[in-house]
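Structure record follows, encoded as structure tokens.
Note that this complex is displayed minus one protein chain, with the remaining chains in position.
Order of writing sets the chain letters: A, B and C. Residues in each chain are counted from 1.
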Amino acid sequence: MGRQVCIASAGFSEHASKRSDVSMPELVSEAIEDCLKKVPSMSINDIDAFVNGNMPAFEGVNIPELWMTDWMGARNKPLMRITTGGTTGGSVAIGGYYTVAAELPGIDTILAIGFEQQSQGDTSTGLASVAYGEISVLNSLGITYDQLTQLLSAGAAIGVASYQATNYMRRSKITEEDLARVVVQNRHNAAKTWWAHLKMPDLTIADVLETPYISYPLRYGMVCPASDGACAMLFTTEQKAKDLCDIPVYVNGVGSVANETGVLGYNGSGAGQLDTSEQLGAMKSAELAFGQAGISFPRKEIDYAEVYSPFPNQELMWIERLGLFEENTASEMYETGVTALNGELPINCSGGVNSTNAIGASAMERPAVAALQIMGKASNQVPKTVHTAIGHGWGGVINLITMMVMSDKPTRKIN
Amino acid sequence: MTEKIVVANKGLIKADFAFWVGRYMDKLFDAFENKKIVGNKCPKCGDVFVPPRKICGKCNVTIPFDQNWVNLPNTGILKNYTITYYKINDRTSRKVKKPQIIGMVQIDGSNTSIIYRLLDMEPEEVKVGMKLKIIWEEKPKGDPSDIKGFVKF
Amino acid sequence: MQKVGIVGYYQVKLYSDANYGRYEMIFEAVRGALDKAGLKKKDITTVISCTNDYYDGRTISNAFAVESGGAYLADESKVEMDGAHALLYGMMRILSGNHKLAVIWAGSMASCFPYHSTRLFETDPTWERPTAYVNDISALGFQMRAYMEKYGVNAEEIAEIAVKNRKNASKNPLALKEAQNPNLTVEDVLNSEIYADPVRELMVAQPCDGIAALLLAPEKQALKITDKPVWITGVGYNQEAYYLGDRNLAESKSMELASKMAYKTAEIKDPLKEIDVAEIFESAAHEELILKEALGLTDKGKGPSLNSEINGEFPINPSGGAIGGNPPCGTGLIRIIEATKQIRGEANGYQVKDVNKAIASGQIGMCAQNNIIYILEGGN
Partner (left out) sequence: MSKRTLRKSMEYIKKDYVRTRTMPGSWYLSSYKYKFNITHFKPFLDKLKERKLVGLQCSSCNRVFFPPRIICGKCMVKPDRWVDLRETGRVATFTITYLKDPETGEVVERPIVLVQQDGSDTTFTAELNPDIDYRDTYIGMPIKVHWVESPTGGLMDILFYDLVEDDSKDLELRKD
């Protein structure tokens, strides 16, 4: 069952802290225009179905696809909305893949769209509302509303990431300087990506370490911005993709394995992840996706990786957990330039989520950039030829993961 | 077996939003400030839209921002209406004593309808197809509530 | 399209204010479906949930439901529309060949959120929301008036649909108690409070608490799991324009296009003859007629003349439909479960005779902007 699925194109809107010139639907249409510009023989009328998603509570519209139907060209077309928080973009991309793979009659070409206009809402309240439901039960277990408010303000500042950073730093014995080095590489890369948000061509490690702590061990200079932006990807069948572009990118494996929540348990209980940097879900997702794609030695077979890392410690952690590097060696790779643009295994050459974070789009921009790197059409193109690449997403309460393995050759077995 | 205990705790926080209207809608609200209505026209099918928009959903063509603007009159035709006793806002929906008549009005010269209250009318008087005229707020602020409603013309 | 089998289902009874915790209810539905099919947690390979962040009051409403929904270390995702759309995604995952058992669960607790003001979040925030004249209530009023004016249908004929569905609901033990009424008359409906003229309170599907779960498997595996699999042989979904002023509310363009896609897949030429029963998600009585016509069961405007009682010419909503209880997000999935029950002959008390093919639909948006429809068939 199933068939081969290809990515034929991907597009972005410009990202910035305030895209005050456009409404949400107009922002989305910018990304669609950019996506279709790369496949001149295709028009919006040729799209058979749509898959969409964003993180609705961050910008105050429920199921915004209903409103933006016309702006996407989705009038009288099939449409499905997928949202999973931080991984939304990745989940939408996987949704686009499955929509093509399912071989539904008449549905061959899919536009997958992830977007977010965070300047419309209040990001920290949005983040607090992730945990609020679960924290409110504590009131019935003897914790007063005053104490709850305190807990919320402590948690909302940066959420669960700092706990994870402490865990990871202890495990791999890295210093804050190692973290800053990751940030510097990302922001330099962002400066060469036209749609990126925090473009800092002259940033130094000292600059990052000069900024104050937001919550230990993370500093202001290390965390991602809140951006407005959208991303669109075109999924289609093998045959159509060959007609549309020179190098069709095959999606060979996908995975989105969920784990128990970390830091905060549900229904007032304890949290199941004892070590938040262990990331069983990420390892299982990688296993699943690599298994489908027939990849046995990720380090040897993968040429490029885009991982979802709003915080530098996560970038180091993910590339280890996804099987690209030996445990606790990731920071060395940044020191020796393995992960740089002209390195052996370049990571996040778009600047990553660390430089541009429009939440609902972020996890889709990862596979989108990876696919463009394979096609040779990326904004900050790596000099070496990329055959196989991965795009990864992270979200939820450090428990949701998305993973997509792409290549210029089909390796997924159809049975 | 012990008795089941289910608690229902109230929420605490509130999230505020400020929705960017974009350049196309901004132009409409600029006109609202002068108690006027503008629409824009699809270059392909010729339909005129109120509120103006970037893309014609029927033809899937982009309407350029710097052209195809159409000034529209303050009059229109009633296409549909309903009478409700509910008042809704972001926080609550509550029943009100006096019913409000809400009408779907096609502004003359446009091809779409907008939805506003019908004022100074008894439910029995309302007829689909009747001619209506906009009543503007005295001091328009440049937002959708500048149109107070429609009356018979 | 290859066949996909429905191998198990479970629905929690609908309550207007359930004495349930959220996770307890999700667990009951998913565990219930597994037990009914005789499967274990480890058999699950993928889980698709359907809830809504605004209905749950939680951002990422699926993040904390991983454990109770059976998604621990399973390939998980969430569709934020109607439960029927979640089923579509589950089906796609099965059809891709990547998965062997999909759990789909959907629903929410309407007693926990202000339904109408939450529905307002669906509207255009730059144009319609500040004045709030367009909302789920007024939209139904516009839709019913448009339908009546265009085809000359009168209010009594629409009230009869409400009477039929509420009577049917009284035979369904899982339906909402408030919606069940075996002795309702057309006069009662027309004399009930005005909702949005001409829509009356008793014509409307009342939001309530409830969660349902369903299991899907590919053809080969489905036959190993159960003797009575129900096959999905066709699916169609579609979305029409957003602004009510742009649309022809007297008919449902999206349902027409969706059913065209589904009929083509399942090779159905004459739905009225070939299909035995329909479960339609109608947010108010008149919508059942509009959707029925869009499905090609009758000509436009002739909906009321087709007898759709349980023992009528073409039974529609023998379970009571959405009027028999409407848990936001869950209603569409419950329609599919009810159609499955009809095919398996498990609808005790409201079973239609000799059902082999059924259709079930789900919807989302003002005046059913996005519709989805399934063709279900019995037999091995």
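Criterion: contacts are C-beta pairs under 8 Å (C-beta built on N, C-alpha and C of every residue); 3 or more make two chains touch, one makes a residue touch a chain.
Everything numeric in this text was worked out from a predicted model, so none of it was measured.
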- Shown chains touched by the missing chain? A, B, C
- Message: Can you say which of A:Glu177, A:Asp243 or A:Asp275 touches the chain missing from this structure?
- Response: A:Asp275
- Item | Residue, one of A:Ser29, A:Asn52 or A:Ser136, that touches the chain absent here | A:Ser136
- Which residue from C:Gln11, C:Asn98 or C:Ser117 sits in contact with the chain not drawn here? C:Ser117
- Query: Of the residues A:Ser9, A:Thr84 or A:Ser162, which one touches the chain left out of the display?
  - Reply: A:Ser162
- For chain B, which residues touch the unseen chain? 2-23, 25-26, 29, 90-92, 142-144
- Note on the structure: Interface residues of chain A toward the undisplayed chain are 14, 16, 18-23, 57, 60, 120, 129, 132-133, 136-138, 140-144, 147, 151, 153-154, 157, 162-167, 170, 173, 187, 191, 197-201, 203, 207-208, 210-217, 220-221, 260, 263-276
- Residue positions on chain C contacting the omitted chain are 18, 20-24, 27, 30-31, 34, 40-41, 54, 57, 66-68, 70-73, 109, 111-114, 117, 121, 125-126, 129-130
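Convention: only the chains that are shown with their structure count from here on.
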- Which chain pair shares more contacting C-beta pairs: A-C, or A-B? A-C
- Note on the structure: So, in whole Å, the Cα centroid of chain B is separated from that of chain C by 30
- Query: From the C-alpha centre of chain A to that of chain B, how far is it in Å?
  - Reply: 37
- Residues of chain A engaged with two or more neighbouring chains: 23, 57, 60-61, 69-70, 75, 126, 129, 132
- Message: Where in chain C do residues touch at least two different other chains?
- Response: 21, 57, 125-126, 241
- chain B - residues contacting chain C, complex: 4, 6, 8, 11, 17, 19-22, 25, 51, 57, 79-93, 99, 102, 104, 106, 112-117, 123, 128, 143-145
- Given the complex, residues on chain C that touch chain B span 19-21, 57, 112, 114-117, 120, 125-128, 130-135, 137-138, 141-142, 145-146, 149, 193-199, 241, 243-246, 249
- Touching chain B in the complex: which residues of chain A? 19-26, 29, 33, 43-45, 57, 59-61, 69-71, 73, 75, 117, 119-122, 125-126, 128-129, 132, 136-137, 139-140, 145, 148-149, 152
